[in-house]
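Each remark here refers to the structure printed beneath this line.
After this line comes chain A, so read on.
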Amino acid sequence: MMEEDNILEINNLSVYYGGLRVVHNVSFNVRKGEVFALIGSNGAGKSSILSAIMGLSSYTGTIKFLGKKIDHLKTYQRIALGLTLAPESSAAIFSRFTVLENLLIGSYLNRAEREKMLERVFKLFPILKERMNQPADKLSGGERKMLLIGRALMSNPKLLLLDEVSLGLSPLITDKIYEACKEINSQGVTILLVEQNVWKALEFANRACIIEAGKITRVGKADELLDEESIRRAYLGL
Partner candidate 1 sequence: MIVILLFIPLIGLSAYMVTFLTLYFIFLSMAEMWNFLAGYGGFFSLGQGAFVGLAGYMLGILTDFGCPTYAALIISSSVSAAFAAVVSKPLFRVKGVYFSVGSLALTEMMRIFFTSWRPPWASPVTWGGAGIPIKAAAYITRIEIYYVALILALISILVVKIALNSKIGLNVIAICDDEDAALSCGMPTFRYKLFLLVICAFFTGLAGATFYLYQGYIEPVSGFGVNWTLIPLMATIIGGLRSVEGPIFGAFISTILYLQLVRYLGLSLILQGVIVILFVFLAPKGLRGLFDKLKKGSGG
Partner candidate 2 sequence: MKLIEAVVYGSLLGGAYAVIGIGMSLTLGVMEVMNIAHGEIILLSSYLAYQLLLLLGMDPLLSAIPLSLFLLTLGFFLQKYCLSRALKYSVEMFVITTLAISTILENVYLLIWSPMQKALITGYLLWSCEVGGIKVPFVFLLDFFVSIAVLVTLREFLKKTYLGMAIRASSEDWKIAQLMGINTDNIRALTLGLAFLTAGIAGVLIGLTYPFSPSIGKSYMVIAFGIVVLGGLGSMIGTFIGGLIIGLVQVLTATFFDPAWQLFASYLVIFIILALRPKGVLGR
C-alpha cells in the first residue's frame, strides 16, 4: 500500500470538547476514491472526528491531507484544499437564504465553476432544482440533507465528509440519498462518512472502522465486518 494512495491520514488524534477528551488517540487512513465509514452508537465520538478534520474543534495529533499536514490551517483554508463537510444538523443550512443561494455560497471559493457545479448538484438532487428559489427553511428534513450535501459539493471537493446521512430520515429518503452518494463517489469524490445506521453504512462503504467511547475497536473491509458475528449482534440486532 503506497502512501500516495492516501487522501487522508489521521494519526493519534485526540479531540477535545469543552476541555473534555472525547476521542482518544485514533489513527486511520482513507484511500483515494474509496468510501470509508466511521460507525458506532450515538455519542461515541464520530462526529467529533469529522469536526477535528475540518478544524472546527481543538485536537492533538496529526492530520494529513494529500500527504501534507493541515493542523495549522484554519477551517476556511482547509476548504480551499478540497475538503468539505455536510454537517449533521439540518440547522446547518442558511435558513435566511434561498435554496439557490445556499448552493451558490458553497462555491464561494470556486465561483467561476458555479454553473457547472450547479448542474451537477441538480442532476443528483432534482428536487433542489424544483425548489431553487424557495427559502431554505421551507424544506423538509430529507430535502435539507440533500441541500447540505449539494452545498458541500459546490466547492468541487476531493474529499467529502458526510455526517449522519440517515439521521431522522425515513428509509425511503435515506436510500435515495445513498443512491446519490454512490453516484458522487463514482464521479471520483472520496467519501468519509459517519453513520449510526450500521447496516446502511457497511452496505455503502468499502472499508470501515468501529468507534466505541472515542476509541477504534475494529477496522476492516466493510463486507467482512458485515459478516462478523460480534458486530451483527452488537449493532444489527441479529
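How these were chosen: all candidates are chains of the complex that A comes from, given by their letters.
Criterion: a residue touches a chain if its C-beta (ideal position, glycine included) is under 8 Å from a C-beta of that chain, and two chains touch if they have at least 3 such contacts; residues count from 1.
This structure is a prediction, so every number in the text was calculated from the model and none was measured.
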| item | value |
| --- | --- |
| Chain A: touching candidate in this complex (1 or 2) | 2 |
| Complex contact set, residues of chain A against candidate 2 | 54, 56, 74-76, 79-80, 84-85, 87, 92, 94-97, 101, 104-106, 108-109, 111, 151-152, 155 |
